[in-house]
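A single protein chain has been omitted from the complex, and every remaining protein chain is retained in its original position.
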Amino acid sequence: MRPARMVAILAAALGAAACEAKKPGADAAPAAASAAPSADRILVGHIGSMTGSEATFGLSTDNGIKLAIEQWNAKGGINGRQIGLKTYDDQGKPEEAAVAATRLTVNDKVNVLLGEVASSRSLAMAPVADANGVPMITPSSTNPRVTKENGKVRPFVFRVCFIDPFQGTVAAKFARNDLKVSKVAILRDVGNDYSMGLADYFLAKFKELGGTIVDDQSYKAGDQDFKAQLTAIKGKNPEVIYVPGYYTDVALIARQSRELGMRQPLLGGDGWDSSKLFEIGGKAIEGSFYSNHYASDDPSPRIQDFVKAYQKRFGSTPDGLAAMGYDAAMVAFDAMKRASEPAGTSLRDAIAATKDYPGVTGIITIDQNHDASKPAVVVEVKGGTSVYVTTVKP
Amino acid sequence: MTEFLQHVVNGLSLGTIYALIALGYTMVYGVLKLINFAHGDVYMVGAFAGYYIATALDVERSPSLPKAVAVFVGAMAVCGALGWAIERFAYRPLRNRPRLTSLITAIGVSFLLEFGFQLPSLRAQGEAFRGVLEGWGLRLPAPVAGVLAVLPDNFPPGPTPRFFPEPFERVDWTVLGGVHVSNYDVVSLAVAVVFMVALQLIVYRTKFGTAMRAVSYDSRVAGLMGIPVSRIISGTFVLGSVLAAVAALLVAGSRPRIDPIMGLMPGLKAFVAAVFGGIGSVPGAMVGGLVLGFSEEMVAGYTVSSFRDGIAFAMLILVLLLRPEGLFGRVSAEKV
Amino acid sequence: MSPPLALEARKVGMTFGGLKALADFDLSMREGELVGLIGPNGAGKTTAFNAITGVYAPTSGDVLVAGERVNGMRPHQICVRGIARTFQNVRLFKDLSALDNVRIACHAGSDSGFTSAWLLTPKHDREEARIRERALAFLEVMGLSPRSGELARNLPYGEQRRLEIARALATGPKVLCLDEPAAGMNASEKIALMELIRRIRERFSLAILVIEHDMRLVMGISERVLVLDHGVTIAHGKPEEVRRDPKVIEAYLGDAYLAEHSLELPEGGDR
Partner (left out) sequence: MGRLRLLLRPVVPFAVAAPMLWGLQVLAPQDVAIILVAIGVNVILAVSLNVVNGFTGQFSIGHAAFMAVGAYTAALITTGFREVQIAHLPVGISDAVIFALALVAAMAVASVAGLLVGIPSLRLRGDYLAIVTLGFGEIIRVVIENTRALGQATGISGLPAATNVLWTGMGVVATVVMARRLLVSTQGRALLAIREDEVAAEAMGIDTVGWKVRAFVISAAFAGLAGGLLVHRIMLVTPRMFTFVKSMEVVVMVVLGGMGSITGSIIAATVLTVALEWLRGLDQYRMVIYSILLIALMLTRPTGLFGTKEIWDTLPRWLGGRRAAGGAR
């Protein structure tokens, strides 16, 4: 009966593991106890990559969502109902995201589905949300196809972030009209749909505006050495380098470009927005620009309050993804407050009706494509922080 | 021309790193015939060990040579210990089993390190635990609570990348009209070469090295000849892990972003390099690493840079098909 | 008229990186013949085997099986042409049953793809049945039928040897090459084995080539003996002639003693 013994071991191990791991389970989900939906409770489901190569993004988003929930609960919840959070990890795998979404909607019966950071994973979740009639808001999936598949708008899927075409265009306009440059090189993350999307739209728009793309290089997230590409780019001496990646890589890219004696400013998107960028990038990143939802030096209280609250709660300055997560949750709750019933179609309609919601990441209005139309700001990296430069309307 | 020279410089600094990691693979494979998939993660641990020591010494604000040395030595010690532990507890129990088995444990160890380092800090975990208990209306006994307070609040580091302080001042030189070289490139190369030569000497000049080669030739017979096989294998693991630490610090010093999965790709690439040079051969690993570094650099620099990863493996496959034992590997015809 | 040539080796030479392990090895065997191949350790006996069975491609000379030139062919092709062998250090399929070991050999050459196995065609069933019968028959001959279900690794040494022979026979060879079949056996076992070999030869009418240390044994059963030393054929002929050949005696001083007391030396340099 050796297999039997094996199974016993397995069971024991699992059991032990389960108990031992209660802490974070409960930590990540204060509502862990209340898997079953109850009339007096609102359950938010979040799917993010809590482990794997993009865990840091999933984590920030999760923190943002937590903050939003805690603030609402402190204020007595939504129409007197407390909010719970259930977070599932998808390890950055689309197939996992699909399964997780099914479990959240079918077993845990969440009122609203939040996630994912990456479009590829949101694309895996979206059909599930539609099929089960559970509204889904993705904080930062920028690919147009997330909300609109084959020309049809997905009924239950929304987003509070820019879409690639918009942000790409913003960067292109800024480079051409404000920086007045005509020769730009692109350095994109070939493994990342967000980066690819931005790069493509930037490229198209910039050409349309009469600029030239002197070089189009690519790297892979997690690379530690970008000098090969940078050296090649240097040979083409562009005036600006467009690097629509995540801060994790951009910081190194900036450093290595300076090490190669390149002085061009870098230009990027909201993936840059993190204090880590300044910490790791150091002097090298100074004088670069990126398009973002807000400038952290923006005096308006709603931003400053958020930044303070976040620092107080998590002991670190929020990055763009945290802010997006926060807003995604906030938009959902705002809609729940208005909705007759904080779930299903009525919630869906309420979200769709969101107009001029003062989010941290801008005044959010959900348009007929279920996308958030909001102005983008362009910020410059100065003195280890981002400084407002200009605003670009949709 | 300058561009080409620049590529050469870059390729060299990249290649030395691969070479150093590859050495670890090659030695372990040599004695154990085991692809130690956890090696890339030992490399990662090395970087973090250096990071913690550096933060403790406050290298960031006041870098100095002794501190740099301390960081290196400390990280190497940590990795050595880790390497020893991995071999002792994950591989040795399976030594006489089919090699696939230890390969799986290797993967297990690799996952354990990668995902373990992605966990929230112990302090945070403790607090969370306390929170849960209080949620149930229980509270921690005083001693436990006391322990909670002293738990490290930045270990494990979690998935967010950390900034690795420069162990020593960075100096960039411009030579031959426009080729940029930094003292880091020079130091890396120097250190790498020193360690490689040292290793070569260890393997071919010392008693330990002789024993090592004996074990790698036939561990059973070596055992019969009174060679303490287990100790030799442990030693090899320690040596390999130490080299991984060195590589990690050289990388982190000049490319100061470290995160729990930073070892994944370099690990794979270094493995490729090791096989390319003929796995089990020390000079092979060096050459393999350099060749890989250069070819990646050139491909990324002069062709479509997104094929960079592909090329490494394409090259590898070609070599294997043309010369299965690798550049420096020795043919082992099975005796019938 | 005499039966046709089963195996013919013409001036087969084998060199490993300058080291000449075998030189001008000449041998021709007719069906039903039993030839002994002897020589001290490192004489190149096993090398000769490997050259004939295709484990190594001969660096010079030709090997012919039933008149067909086979050198340069891969071992499995040569096997199909009609040469089967056993190994000096028994190489059974250890984790398979004795029956399976023999069945695999019965499969030799039959190259029907996977499809028939999946579609369970009647033809496939017949094939399976036929193979099973043949395999059992060979086990019978070797007196292993009661063991058919045992894993090869669990068989006692002597039976493993016999199983290996059964397996070789199952490939339906014209020539059977036995590499030290008696190695590690005590005197009485050896006698029995030689008896068995004789029986095989009569029953299956094949040419048998036996490598053996123990001169007396080989002398006992083979009508011709070929003596190798340092890769060179130093004697070839009837046992009694060979026994008296001074060169042979010289080559054998020491080794013969060892062999007769059936002590084993590792065949280290045997290449």
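Just so it is clear, A, B and C label the chains in written order, and each chain counts residues from 1 on its own.
Assume contacts are C-beta pairs under 8 Å (C-beta built on N, C-alpha and C of every residue); 3 or more make two chains touch, one makes a residue touch a chain.
Fair warning: this is a prediction, and the values are worked out from it, not measured in the lab.
Novice: Could you tell me which shown chains are touched by the chain that is not displayed?
Specialist: So, spelled out: the chain left out of view touches A, B, C.
Novice: Based on the whole complex, identify which of A:I69, A:V170 or A:M196 touches the chain you can't see.
Specialist: The single option touching the absent chain is A:M196.
Novice: Thinking of the whole complex, not just what is shown, which of B:V8, B:L268 or B:L327 touches the missing chain?
Specialist: B:L268
Novice: Would you mind spotting which of B:L5, B:A77, B:L112 or B:L327 touches the chain that isn't drawn?
Specialist: If we include the chain that is not displayed, B:L112 is the one touching it.
Novice: Determine and list the subunit C residues touching the chain excluded from the picture.
Specialist: Contact residues on subunit C toward the absent chain are 53, 55, 74-77, 79-80, 84-85, 87, 91-97, 99-100, 103-114, 116-120, 122, 124, 127-128, 131, 149-151, 154, 167-168, 171.
Novice: Need a quick check: the contact residues on subunit A for the chain that isn't drawn.
Specialist: Given the touch definition above, subunit A has residues 1-3, 6, 9-10, 13-14, 17-18, 21, 24-25, 28-29, 32, 50-51, 55, 86-89, 91-95, 97-100, 102-103, 106-107, 119-120, 123-124, 127, 131-132, 143, 145, 149-150, 189-193, 195-197 touching the missing chain.
Novice: Extract the touching residues of subunit B with respect to the undisplayed chain.
Specialist: Subunit B touches the chain not shown through residues 29, 33, 35, 90, 93-94, 97-98, 100-105, 107-112, 114-116, 118-120, 268, 271-272, 275, 279, 304, 306-307, 309-310, 312-314, 316-317, 320-321, 324, 334, 336.
Rule of thumb we're sticking to: only the chains that are shown with their structure count from here on.
Novice: Which one of the chains is farthest from subunit C, going by Cα centres?
Specialist: Of all the other chains, the one whose centre lies farthest from subunit C is A.
Novice: So, what's the distance in Å between the C-alpha centres of subunit C and subunit B?
Specialist: Averaging C-alpha atoms per chain gives centres 50 Å apart.
Novice: Residues touching two or more other chains, restricted to subunit A: which are they?
Specialist: Not one residue of subunit A touches more than one other chain, so the list is empty.
Novice: Which of the residues in subunit A come into contact with subunit B in the complex?
Specialist: On the subunit A side, the touching residues are 22-24, 26-27, 50-53, 55-56, 59, 190, 217-220, 222-225, 227-229, 231-232, 234-235, 248, 251-252, 255-256, 259-261, 276, 279-280.
Novice: Going by the contact rule at the top, pick out the subunit B residues touching subunit A in the complex.
Specialist: These residues of subunit B touch subunit A: 3, 6-7, 10-11, 13-14, 115, 118-120, 125, 128-129, 131-132, 135, 158-161, 163, 172, 174, 178, 180, 182, 251, 255-257, 259, 261-262, 264-266, 296-302, 304-306, 308-309.
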